[in-house]
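The complex appears here minus one protein chain, its other protein chains still in place.
So, chain A:
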Amino acid sequence: MREREREREREEVSESSSSKSRGGSCTEGLENVLENVLENVLNFLTSRRDRNAASLVCRSWYRAEALTRSDLFIGNCYALSPRRATARFTRLKSLTVKGKPRFADFDLMPPDWGAHFAPWASALAQAYPWLEKLHLKRMSLTDHDLSLLADSFAGFRELLLVCCEGFGTPGLAAVASKCRLLRVLELVESVVEVEDDEVVDWISSFPDTQTTLESLVFDCVECPINFDALEALVARSPSLTKLRLNRYVSLPQLYRLMLRAPQLTHLGTGSFSSTEAAAVSDQDPGYAAAFEACRSLVCLSGFREIWVDYLPAIYPVCANLTSLNLSYADVNAHQLKSVIRHCHKLQTLWVLDSICDEGLQAVAATCKDLRELRVFPVVAREETEGPVSEVGFEAISQGCRKLESILFFCQRMTNAAVVAMSKNCPDLVVFRLCIIGRYRPDPVTLEPMDEGFGAIVMNCKKLTRLAVSGLLTDRAFEYIGKYGKLVRTLSVAFNGDTDLGLKYVLEGCPNLQKLEIRDSPFGDVALRSGLHHYYNMRFLWMSTCKLTRQACQEVARALPRLVLEVINSDENAGDDIQTLYMYRSLDGPRRDAPRVVTILH
């Protein structure tokens, strides 16, 4: 590589006029020029994969790339220390950090497991006074951390907290009041602590002057807000295009806000109901007119406590909608149909299974441009039958040929329907099917669901994310290992027969990054079969499988840069382990693990 570098330099030297005039005597000056040129060129590289590749060319490229990277993505906060990140990248404007693995969302991790943002906060505060954007996912951060951020970054513009917890309204107030250039404040599915006596009116903390706010998303905040202050805030935020309200904002209040902000493109409607029972329709202040006035509206969500009688108010905007989230609204097929028949441009739809197969058929009939569909269950329990099934699923596959991403919860599914979708929707990138009944076979043929999932990996050649369910044998995993060459994320729960299953996957899927497995009979032999690949993965999660401590110890010794966290319940004696969470790390095991976590080395 060094020879090639020299050759390239020589070529560049012979072409550049400055070198001709100087006669090649000041090599240092030349190197500086080249590095400047390189930096200028690298500035155009935005994709982090491209940048990672560029940084590996040679030391000079590594340096130049590090100086020009303005947006850093860290997929696992424990993969490296904050100091390492700040030492390498000295000019960051934007940072994304992800903490806990996804299974933590389902209470499979102790609550105090980690992913504390504090050490990152202090490192960032020192290293990047001009930091503008921070995106955090599944991190634990406190009000103190938020205050530190607010105090440290004068030009701070964008805060996005997804599935985070540990902070409350005081932290929000600090950000609102001190970040004068704030454009984006988005709290998505985060838990905001609300002890009654400590609730702070954070909406009133925004500056009194006109704001630069473009996006304000707080639909997950579970406490009332000062509505008058919010109305005034919206009125003095002319750039506001994205507003998602929490369920403490009523329909009449929403109406007032919409009148103030007809320029909105993304709206989360809050409760979409009223404490005052306006049962008589002539008292209706013309909600439909308010929606009609929002001519730019393309994305609608909320409906947290929907009064379905008022759903028709959204008809005027349906024709323009590209995204509709009704996943908190218990609407039936008939009610959905009245809305969906207008939504010809819809690309993203999130709904509850209360719409039934009939509702799904209506979606399939109208939404020909649908790219993403998520169907959540109203009843989160195993039942013999449910409101949606292979019937609606197959209808979707027939009608929505451009589908790229699907998340579908149901109580029953057939191989035939899954195979049909694999053929009708070849553009699928994300396929997540959750048959809620564990170990359920195809109800018609009584076969395992192997063939269905096999068809998905075979026919959907762009597939990168897969979640399986139902009764699956090793055969399903054989298919995944054989055909799932682009799969990066795989979720397995209550599936499989023997170690072979996991072995097929670890040996067959070269792009596998994130593997999360629970309650499946994979053990030590399978674990050992992945040694060649673990350094290429972000993490491996295995809980309630058949791993022993000894095998994990072996892996830890074989691959010293891996961190193996064993999370056990107290009663578990002996060699069997409950949960293994394993990830690569440049800076060794973390020091903030709680008692219940043992780190093997």
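In the analysis below, contacts are C-beta pairs under 8 Å (C-beta built on N, C-alpha and C of every residue); 3 or more make two chains touch, one makes a residue touch a chain; residues count from 1.
Everything below uses one rule, namely that contacts and distances are computed from a predicted model.
As stated in its UniProt record, the chain not included in the shown complex is "Auxin-induced protein", which appears among "AP-2 complex subunit alpha", "Ribosomal protein S5 domain 2-type protein", "Auxin-induced protein" or "Adaptor related protein complex 3 subunit sigma 2".
Across A:E35, A:D71 or A:E189, the residue that sits in touch with the chain not pictured is A:E189. Taking the complete complex into account, A:A493 is the one of A:A493, A:L580 or A:A593 that touches the chain left out. Note on the undisplayed chain: of the listed residues A:E65, A:E158, A:E451 or A:D474, the one touching it is A:D474. Set against the missing chain, the residues A:K178, A:R304 or A:H533 yield one that touches it, A:R304.
For chain A, the residues touching the chain absent from view are 103, 105-108, 110-111, 163, 189, 191, 220, 275, 277, 279-280, 304-305, 327-328, 330, 352, 376-378, 380-382, 384, 409, 434, 436-441, 443, 446-448, 471, 473-475, 491, 493-494, 497, 518-519, 521, 543-544, 569-572, 578, 596.
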